[in-house]
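The structure under discussion is supplied below as structure tokens; questions concerning it will follow.
Removed from the display is one protein chain of the complex; every other protein chain stays in position.
Moving on, here comes subunit A:
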Amino acid sequence: MTLEKLHLEHVPDDYRVYVGLFKGVTNAGHLQSQLVARNADYEYAFIDASSVLSRLQLIGAVYKALSVLLDGTIKTPNVHSEIVCSLSPSNNISEAYRRWGITATTKDIIIVKVLFPTETRAELPSAEDVWQHITENVHGAAVPFSDDELSQCTDWPKVRKYYKLNGAPALDGKGEEEKIREMSLLALGAMALRGI
């Protein structure tokens, strides 16, 4: 099972967060159509991995979405859509879906699943249940959700454009690894402000 369970600081223990990375996905169009049809079985955040820089940045987006969920100030339909929108440095929701969500041609996909008890659902599905549903429906190769794997998926010019990183003096004279880290921090800052 290549599904990682995240234990995040300042998140209640009964909130479970799973994240996986799939490469060479062949049925992104099907997945997207399920999202559009609001099929309740497809409550996931499906994220285009080519628009993401690092684990830190992605997990930062997950935390941001959870924090507004906990705060009761969530602005999109649910925590999964909120995660996608949290990656955006602007308040434009349709642009966020376009840039960080998936389309029929998306090849590498980050999948995030958040589970928490509600009045109608006290018993949560197990990690195995989640994994089984994902592997049955996502046709691609599961790989570890690591910075190495992620950086192979990243479309750097695109991400630089999305987060306005071109010509940023903060990136001058930094080595490759340092640069990715600094870009992630700049992205987190832009995401935190979301254009406001």
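Here is the rule we use: a contact is a pair of C-beta atoms (placed from the backbone, for glycine too) under 8 Å apart; a residue touches a chain by one contact, two chains touch by 3 or more; residues count from 1.
We adopt the following convention: contacts and distances are computed from a predicted model.
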(message) Can you match the unshown chain of the complex to its UniProt protein name from these: "Geranylgeranyl transferase type-2 subunit beta", "NEDD8-activating enzyme E1 regulatory subunit", "EKC/KEOPS complex subunit BUD32" or "tRNA-guanine(15) transglycosylase-like domain-containing protein"?
(response) "EKC/KEOPS complex subunit BUD32"
(request) Could you tell which one of A:V84, A:V138 or A:A190 touches the chain left off the display? (result) A:A190
(request) Could you tell me which of A:E123, A:D148 or A:D172 touches the chain that is not displayed? (result) A:D172
(message) Applying the definition given at the start, please give the residues of subunit A touching the unseen chain.
(response) 8-13, 56, 59-60, 63-64, 67-68, 70-71, 73, 164, 168-170, 172, 185-186, 188-190, 192-193, 196
